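For this depiction, one protein chain was excluded, whereas all remaining protein chains were kept in their positions.
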Amino acid sequence: MKFKVLYYVNQFFGQVGGEDKAGMAPEYKKEKIGPALGFNGLLGDEGEVVGTLICGDNYFNENNEEALEYIKNVIKEENPDVVVAGPAFNAGRYGMACAGVVNAAAEMGKKVVTGMYIENPAVDHAKGNAIIVETKDSAADMRNALPKMAAIVKKLMSGEEVGTPAEEGYIAQGKRLTVFAKDRGSKRAVDMLLARFNNEEFETELPMPVFDKVDIAPAIKDLSKATIALVTSGGIVPEGNPDRIQSASAQKWGKYDVSGVDSLQEGGYETIHGGYDPVYANELPDRVAPLDFMKQAEKEGKIGKVFKYFYTTTGTGTAVGKSIEFGTEIGKELKEAGVDGVILTST
Amino acid sequence: MENTFDYDIVTNNPSVKDKYENIIFVDGGFKDVLFKVRDLVHNGAELINHPLGASIRMFFSPYRSIIIREKSEGNSEINKEYYINTIENSIENYNKQMENRNPDVVNSEDYSLIDENLLESAIGEFKRMQN
Amino acid sequence: MVKEIERYGIPIVHMSTITTISESVGANRIVPTIAIPYPVGNPNLDKQEEEDLRKDMVNRALDCLATEITETTQF
């Protein structure tokens, strides 16, 4: 029996129309449309595309929940073995839609494959669940991308082992898998050392984590006119923790109006951080987030003003998960409010 | 009882508690011991032995004893930073390893015994370094 | 968090006790602080001394926001 594939495309590849149709709500057709047709041909006798889901890119991103609800219902009804989306190439909104679809399908226990250009921002959203075939940045690469996607789908369905990212042409998911090597470890070590002596190329089997750097923001030209915001990951919150921010590895952040107070102590703040002895911070919360002397700098005219809101969360300040999300959200607000500089204190 | 040397043992191991005088007892798990050590190190204590064990098995131990020394003089900034990094890193590693695991409480007694013995070795090593 | 805020082009100073962690999370402007439970204070000092200390650290942090740098720098 052939395995069943459900295919997702946007309005353009679904042959509905261009940007003017980007607002279309999802539709399902029991036909093979656009790339789904070519993809179906590549499956041969093994599988078949049973239908094509089409949704406008704008609609998907602006009405995420409604779009996904419709799509999930179709998946439930058709009960395919595999959900394939895209390829989205370098299209950001289309990429996000593909990521949304494959993540939802993966949650429903479906095998999922998509395709994207490596710099498509949606890659990070999809790679945890989906195999993403690496494509070039334009649709001209469709004829290369589809065969790779089809080959992977066939392997997933037949139970054949999917090779390494380099072998199969997909973007590494970041999973480190234990496999058998041709030579024992000590032989590989000697070979690696010899390669280093001979200035030949070698590949380390365990790359050290690299820390992503961000461009240094230019300095503030005139501090005396600048608005400076205070942010802390030290878990300083108003007494009683009204927003119930978690005491370790917080799942959210809070912001509090401090325009009317001269210090956090005056504002009645305390710490909820679970990672350190709270006595000193509760005695004087400005020891963790120094609003007092920022306000003084404002009075002395050293800075223009202290930003109206103070931002807070808890966490050890590591480069993972939530802290990235929080930074992105807080940064966006600060940017929009025209803040010129930020002091972030960590415990 | 052993004579008090210039160190303290942060432990949640009851059999260690009964054996030494200079105990900072933690009523909790391995992780709570790490947290207590973190507090102490951030307040200037020196970390004498490494907070983690030497094999993945020892991560599953319900008990852990860690030797620290309260604010010793001549603790350079570099060392202080090293201690802080070491304990912070250890906590992160512990969390990573124990994410899908529970401490191996079935073998509590054996872990308690091994912890006690490893502590004894660590104290021995520390003393050999002191004289 | 540091990196993500700086990505918007806003200069940010990380005041942190563990400066190596600070560097590893990608902070470019770093002011080392006193201790985890009281990064910008010191309960062992008397009130005036502690206030002087905090004022000095805050000013240092503000000044570094107004200082052009080309690589990760501790102030």
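When the chains are written out, they are named A, B and C in that same order, and each has its own residue count from 1.
Rule of thumb we're sticking to: a contact is a pair of C-beta atoms (placed from the backbone, for glycine too) under 8 Å apart; a residue touches a chain by one contact, two chains touch by 3 or more.
By definition in this document, contacts and distances are computed from a predicted model.
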item: Chain not displayed: protein name in its UniProt record ("Glycine reductase complex component B subunit alpha and beta", "Dehydrogenase", "NADH-quinone oxidoreductase subunit L" or "Multicomponent Na+:H+ antiporter subunit B"); value: "Glycine reductase complex component B subunit alpha and beta"
item: Missing chain: touched chains present in the view; value: A, B
item: Where the missing chain touches subunit A, by residue; value: 162, 164-165, 172-190, 192-194, 196-197, 202, 204-209
item: Residues in subunit B touching the chain absent from view; value: 47-60, 67, 82-83, 86, 89-90, 93, 96-97, 99-102, 104, 106-107, 109-111, 113-114, 117-118, 120-122, 124-126, 128-129
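Methods note: only the chains that are shown with their structure count from here on.
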item: Distance between the centres, which are taken as Cα means, of subunit C and subunit A, whole angstrom; value: 28
item: Inter-chain centre distance, subunit B versus subunit C - centres from mean C-alpha coordinates, in Å; value: 30
item: Touching two or more other chains - residue numbers and ranges from subunit C; value: 17-18, 21, 36-37
item: Of all residues in subunit A, the ones touching two or more other chains; value: 275-277, 316, 318
item: Sites on subunit A touched by subunit C in the complex; value: 211-221, 223, 226, 228, 231, 233-234, 275-281, 283-284, 286-290, 292-294, 296-297, 302-303, 313, 316-319, 323-324, 326-328, 330-332, 334-335, 339-347
item: Interfacial residue positions of subunit A with respect to subunit B in the complex; value: 275-277, 316, 318
item: Contact set on subunit B toward subunit A in their complex; value: 35, 38-39, 42-43, 88, 91-92
